[in-house]
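All protein chains but one are shown in place.
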Amino acid sequence: MVSGVLMKSLGLRQARARTAWWFLAPSLLVLTAVALWPLGRTFVFSFTDALLTEPDFYSYIGFDNYRALFEDPLWWQSVRNTLYFTVISVSIETVLGLTIALLLNSHIAGRGAMRAIILIPWSIPVVVSARMWQWMLHDQFGIVNHVLKMAGFIDSGIAWTANASLVMPVIIAVDVWITTPFMVLLILAGLQMLPRGIYEVAAIDGVPAWKQFTSLTLPLLAPSIAVAVLFRLLDALRMFDLSFVLSSNSDDTKTVSIYAREVLVNFQDMGVGSAASTAVFLMIAVVTAIYVTVFRLNRRLLGV
Amino acid sequence: MVRSNTRKRLHQVAIYSLFGIVALYTLFPFYWMIASSLKSGQAIFDVTFFPDLKFNNYAAILSDGVFLRSLLNSLIVAFSVVALSLVLAIAAAYALGRIDFRGRSPIMLLVLAVSMFPQIALLSGLFEMIRWLGLYNTVGSLIFAYMIFTLPFNIWVLTTFMRDLPKQIEEAAIMDGCSPLRIVRCIFLPMMGPALISTGLLAFIASWNEFMFALTFILTDENRTVPVAIALISGSSRYEFPYGAIMAASTIVTVPLVILALIFQKHIVSGLTAGAVKG
Partner (left out) sequence: MSGIDLTDVVKRFGALTVIDKVNLRVGEGEFVVFVGPSGCGKSTLLRMIAGLEEISDGELQIGGKRMNETPPAERGIAMVFQSYALYPHMSVERNLGFALETARLAAGEIKERVSKVARFLKIEHLLHRRPAQLSGGQQQRVAIGRALVRSQKLFLFDEPLSNLDADLRMEMRVEIARIHRELKATTVYVTHDQLEAMTLADRIVVLKDGRIAQVGTPMELYERPASKFVASFIGAPRMNFLPGTLRRDTGASRLEVMGVTHTLDRIDYDGEISIGLRPEDLILGGGEVQIPAQVLLVEPLGGEALVHARVGDGQMLVMKVQGKPDLRPNADITVGWMRSKAHLFGADELALRAAEA
């Protein structure tokens, strides 16, 4: 009754606005509890000597954790690994994704089936994909080595995931297998939004196919590609499971996420672990900001 | 005329060959996974392309209480996350998609920003929060933690969808005496079927597949989800590595997803692209 009277004296707009906040409240509460607050606490912990076992007892130690982090060569190796993985895998996936998307965009029977097929690697757990490829790449019993031997390329099995110089390319290859579909689907959606008419005009004007591609398709598609690449970038920079399962203890494929979790969980060092987490956050924020600015994506992302 | 016909033929042959290669590359690992899972005992170490159709590995993995338990955990987590994230997101999407109020744009920005947070950046804080909530080493910790990637995405996609529903239908409902809650429940929800399927499926897939939180917030075997269970299967030595069991477990985990992906292909794709391409 009281609230009814209150609502009446509020006016329609205000009543609507009040409804909006009530409807948003649960989500805002959850997002605060699960994201904003933990982010802030991680930041705070990065200046303390807290241990995971006793997170309630800590004192502030300034930038010591960051100093320790930046003096650890393994951290820098993780950063290099992560950036290397990100740049190479996202580049390959983009090129491959664009190619397959163009292929699927042609009006041809079996297109729908293809689209369903390429969705599968993306939709299954990365852990399963990793296990699957681990088995196929097994040095003694793996089918890959078997086929290579039969074909006469090699004499004895290659230890794909144990060899320091091979393991990163292998991880990139598996990641390409897993995530190219994502790229294909996003680019395909972009392709299907292109206006049909301009191609008909171009065809009548006798513009050759490759020229149509470079001067029509690519520029028109660029925004879609840019957004798809951004999503992949964000994903690749925080890569964890693939490397963890395929080569859990190798320094050659340690990503920043694995590094941070290792310090936090295995060494129980909440301080340095949080410092690493914060560094990862800043790294990703900076990369995103640069990327969004360079490709002027802000309007497109926020075009609400 | 003849020449252009031959060219067209060649073009088609080329495209179908490429289709074939892509399909083979995509599907062969699955075939190999299933084939390997159907070889029993030592047979798995002989590279034969056709399996023996022995179900020993399945019998073994399915009689393993811990694996069944983790399957159940995964189902509980995935369904709870879908339900919870949809309920929260639908309410939020109504506010963001249909009501013009001050604070709307900042909140949209916040939602977008949170969806880009790297999960590792929250790990220590989330750890503390989960302990504080008393959820450590329970499936509840995962249901809670998975909100971070499902909720912002669902809010975003459902908001764009809700925004496009006809205004006069809502006004008709207002005139009919509906409260906002009733408008959402009785009018909009039934009109949002496709968007709910898309977002629900994607939330399900993401929760079913998540690994890092599941590895970190769960301590004991009986509370684990399947990705972690599969990652942690190991033999007593390198030569006893139970690949047969791993492949069988992987197949079991994969099949429901593949079925979902095949049936709801369109919905998944539209969900994936809804956030990205709209604008």
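Residue numbering begins at 1 within each chain, and the chains themselves are lettered A and B in the order written.
Throughout what follows, a contact is a pair of C-beta atoms (placed from the backbone, for glycine too) under 8 Å apart; a residue touches a chain by one contact, two chains touch by 3 or more.
Since this is a predicted model, take the numbers as computed values, not measurements.
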Considering the complete complex, which visible chains touch the unshown chain? A, B
For the chain left out of this view, which of B:Met116, B:Cys178, B:Leu232 or B:Val258 touches it? B:Cys178
Checked against the full complex, the residue among B:Leu24, B:Ile169 or B:Val255 that touches the missing chain is B:Ile169
Residues of chain A (touch criterion as defined above) contacting the omitted chain: 7-13, 15
Contacts of chain B with the missing chain: which residues? 166, 168-169, 171-178, 182, 186-187, 190-191
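Operating definition for what follows: only the chains that are shown with their structure count from here on.
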Can you check how far apart chain A and chain B are, centre to centre, with Cα atoms defining each centre and the answer in Å? 15
In the complex, chain B residues that touch chain A: 12, 15-16, 18-19, 22-23, 25-27, 29-30, 32-33, 36, 44-45, 47, 88-89, 91-92, 94-96, 99-105, 107-112, 114, 116-129, 131, 144-145, 147-148, 151-152, 155, 159-160, 180, 184, 205, 208-209, 211-212, 215-216, 226-228, 230-231, 243, 246-247, 250, 253-254, 257-258, 260-262, 265, 268-269, 272-273, 276-279
How about chain A: which of its residues touch chain B in the complex? 16-17, 19-21, 23-24, 26-28, 30-31, 33-42, 45, 50, 52, 55, 100, 103, 106, 108, 110, 112, 114-121, 123-133, 135-136, 138, 140-141, 143, 146, 177, 181-182, 185-186, 189-190, 193, 224, 227-228, 231, 234, 237-238, 240-241, 244-245, 256-257, 260-261, 264-265, 270, 273-274, 277-278, 280-281, 284, 288, 299-304
